[in-house]
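Beneath this line is the structure, given in structure tokens, with notes to follow.
For this view, one protein chain was removed and the others were kept in their places.
Here the chain labels run A and B in written order, and each chain numbers its own residues starting at 1.
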């Protein structure tokens, strides 16, 4: 992780693979929400056989989808940031940007650490969502942990990449960001 | 210093952090505020620090927040924390007024289960509130003596599901925010909900008729963090217990007018009040409780001990 090419090094490749795997789960959650809701409507209206599980699992799938997507959102640099410093102060912008990415990684990592502790506790107590009939909460806590850790790791990668990029690279990286590299690798 | 900030300071002053799962001025909190007013007068060393209602604490997380010590106490509907303690469902199945259940020892037994998960039950804060059935335009098909909902789509939570199914209905799950549209458009034929608060929830308008047999009790136990409870000095515990016992005795008088006012408002708004005979109401309630007990005891056999105490008189 000590060179600017970290994204292309083995660690970077593993991170990308994990982020993609997590995104695939998120995509499955998204498709599930659509199919389960349509099925629920058909069962209720056509067969007059409403189904509680379809409803509860759709709610559940929403949280799963969001958490498993967090890593990819960071990989493509889509978490919303505010640009207030004018573009002509390229150097200041670069410094702030790199610092912010390290800080974001640290914060997300810290939340990830708390989430994993709650995951362990939820596994022990067997607590469920909403009521004694709900789905187990540890699944969501695990997904949240995964999402936060991948978010942190991708922010860290972004920070290191920018830190080691040369001046001109840095300028282009600011404009196109990991978006372009991300697209290229995916397609 | 207890985890929730429920502090007994040097001069013996006690501050307790409280939250509610209904908005501050909702009817569910009338009894609670009356108790606190009296408590702060009779036990001036106690201060209740109210942090807020559902805008502050997610109602489904409230009991967990008491467990963790974020709060010292919270008034939480028993339906909001069965994920922490399945036995909390016994509150729905009581046929008695709160004071009776304290006297019979039922409350003490229920409390002992709460203490296993780090919660102490100070008592309950409402009476007379219960779940009942509300219908849309199909209400005229109802047989008031013995309702048969075969083929009906009824919205209801997990607590209401068994009775609704026993009546022949199919149970639909949907958020409270969608009940209005679903009733208006006929997506559902009716729903099970409280016997008050329909206007505050914004779902009163599409109700065309209500079946006036409240069948499962709604209870809001006042939960306290067990650690906080154990840290409190004797006179504070005494003051809290006395105030709660006193409140419970006055609850029926506090809540009867509230419920009567709600019923009157329904009638004034042109909603049909489908009133079965007293005998029919009793049968309906007993049936709902029998179903509830059967399922609860299958999940957690010791719940049956409370049933015996409930029925002791």
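The criterion applied here is as follows: a contact is a pair of C-beta atoms (placed from the backbone, for glycine too) under 8 Å apart; a residue touches a chain by one contact, two chains touch by 3 or more.
Keep in mind that, in the parts below, contacts and distances are computed from a predicted model.
Per its UniProt entry, the chain excluded from the display bears the name "Tripartite ATP-independent transporter DctM subunit", taken from "NADH-quinone oxidoreductase subunit D", "Tripartite ATP-independent transporter DctM subunit", "CoA transferase subunit B" or "Potassium-transporting ATPase ATP-binding subunit". Considering B:55, B:234 or B:278, the position touching the chain not shown turns out to be B:55 (whole complex). Among B:12, B:151, B:202 or B:257, only B:202 touches the chain that is left out of the view.
For subunit A, the residues touching the chain absent from view are 23, 26-27, 30-31, 33-34, 37-38, 40-41, 45, 55, 58-63, 65-66, 69-70, 72-73, 76, 78-84, 96-97, 99-100, 103-104, 107-108, 111, 114-115, 118, 129-130, 137, 140-141, 144, 186.
Listed here are the subunit B residues that touch the chain not shown: 3-5, 51-52, 55-58, 60-61, 64-65, 68-71, 174-175, 177-178, 180-182, 184-187, 201-202.
FYI, only the chains that are shown with their structure count from here on.
One simple way to say how far apart two chains are is to compare their mean CA positions; for subunit A and subunit B this gives 39 Å. Of all residues in subunit B, those touching subunit A in their complex are 60, 64, 79, 82-84, 86, 89, 151, 153, 157-159, 161, 170-174, 299.
Contacts from subunit A toward subunit B in the complex involve residues 44, 48-50, 52, 55-56, 125, 127-134, 137.
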